[in-house]
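In this view, the complex is presented without one of its protein chains, the others remaining in place.
Showing subunit A:
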Amino acid sequence: MNAAPVEMWDGLLGTLHGLIAVSDTAIILYFLAINTGYLVLILLALGELVRRVRRAPFAGYEDAATSPFTPPISVIMPAYNEAAGITEAVRAMLLLHYPVLEVIVVDDGSTDGTLEALTDAFGLAEVDHVVTEDVPVRGKVTSLHLPRGGPIPVVVARKANGGKADALNVGINLARYPLVCMVDADSILDSQALLAVAKPFGDDPLRVVATGGVVGIANGCTIEAGRVAEVHVPPDLLGRAQVVEYLRGFFLGRTGWSKIGGLLIIAGAFGLFRRDAVVAVGGMDPDCIGEDAELVVRLHRHLREQGLGHRDYRIVFVTEPISWSEAPSSLRVLGRQRRRWQRGLTEILLKHRRLIGNPRYGRVGLTALPFYVLFELMAPLVELAGLVLVPLGVLLGAVDTDFLLRFLLAAYAYAMVVSLVSVAVEEYAYHRFSRWRDVWGAFVGVVVENLGYRQFTAWWRLRGMWDALRGAPRVWGAMSRSGFGTTRRETEGGGRA
């Protein structure tokens, strides 16, 4: 037998062993880095929460609720086939604790009688209209409807179907107040929600251009008269994992980013913007599937490039518990949602790639966007690579099994500690969960989120990334709602949290 091929084979095998060993170490270090990143954000958030909680007793909400100087708000609610719940949703908005607001419903070409439901409920009459195109729209307004008799501040516009972003653009054009609040038709807001999310505009009117509110998971909660009356952790594992994920990633993560001026995402389910700022950047991008986050990144970009009258600006995340959305309760729906979110993120990062690592864009360019590229965009790729390479390394004997096992355990324990810190911070600051068993449910969620849930979502997110890269057709998925007044509903969980 010739010795040369054997030596070559041994050499190749040795190289492979080395590569796999290095990859495994890199993956585990990546895992540690991502969790350290979250931990830093959570600790930043903790400082902010302590400050806000201690000042809450004299925050002045009572005065703002009755003051004629509180800036009025146009609430924009895009609706597509929302006949089941739209009436209750509008009523709930009208009952929010806020001095002056109007609700603009944009019926995006519904075919299920959404407009008819609103007409019956509010006694709408069609009126002649002139809609100013401050931001460009694709589907023109075909009819405008106002309540007969006047005092109800509701405007309903019917337009040709053009997607959520286009419907929001129509709403922006119709808005007559300086602040526009974008909400999903299935969002459930706390009664103080608008006061909380508008407070930064009153506190710092020269600099604040947008605020985002916390979005909680409504699954399992008791809902009465369009409000969340009691907060519970859902009984199913999927719901529990999402509760912990929302706490860590969306609530505390965004609070941390807001603290350092790097907030990139304001949930489509509930965000408040200065209308003039949104008009200045051309409104929502109807070609981007993550239009809510894209708007925020574009605002950063625009304000950094143009300057807001040569002044500093702020985009703020409000930590008070204010908005509730239904999270997917089946793997199929969750999969579609995460695929769509990751696709949106990929499109945004590709579209605004010039900002990444660019010092001109300050912390957004140098910190927030690189973090999103490394730990949000690449995470599913690394996670799935780990699922393949780590067992392969063990099989090929490239890494010491005992060492790897303990390293993995330490890495997952670290992730769980980070999630537990999130639960602890929530319990300290807002303690929303009303029962002990909700806390136990959150503990279960901490485990499930790290062992199983993340790996599942990694696969869907990877597919979303691939969709964006190959330019697959955009699919929004059909919504199925049974309306407010019930404690649990099956939805697509359409909006970004």
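Just so we're on the same page, a contact is a pair of C-beta atoms (placed from the backbone, for glycine too) under 8 Å apart; a residue touches a chain by one contact, two chains touch by 3 or more; residues count from 1.
Heads up, the rule we're going with is that contacts and distances are computed from a predicted model.
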item	value
Protein that the absent chain corresponds to, by UniProt name, given "Peptidoglycan glycosyltransferase MrdB", "PTS transporter subunit EIIB", "N-methylglutamate dehydrogenase subunit B" or "PBS lyase"	"PBS lyase"
From A:Tyr177, A:Phe375 or A:Phe456, residue that would touch the chain that is not displayed	A:Tyr177
Per the touch definition above, residue among A:Leu16, A:Val40, A:Ala59 or A:Val394 touching the missing chain	A:Ala59
Where the unshown chain meets subunit A, residue by residue	54-55, 57-60, 62-63, 67-72, 102, 125, 127-130, 132, 146-150, 155, 175-178, 202-206, 274-276, 309, 400, 402-403, 406-407, 409-410, 413-414, 416-417, 420-421, 423-424, 427-428, 431, 436, 439, 443
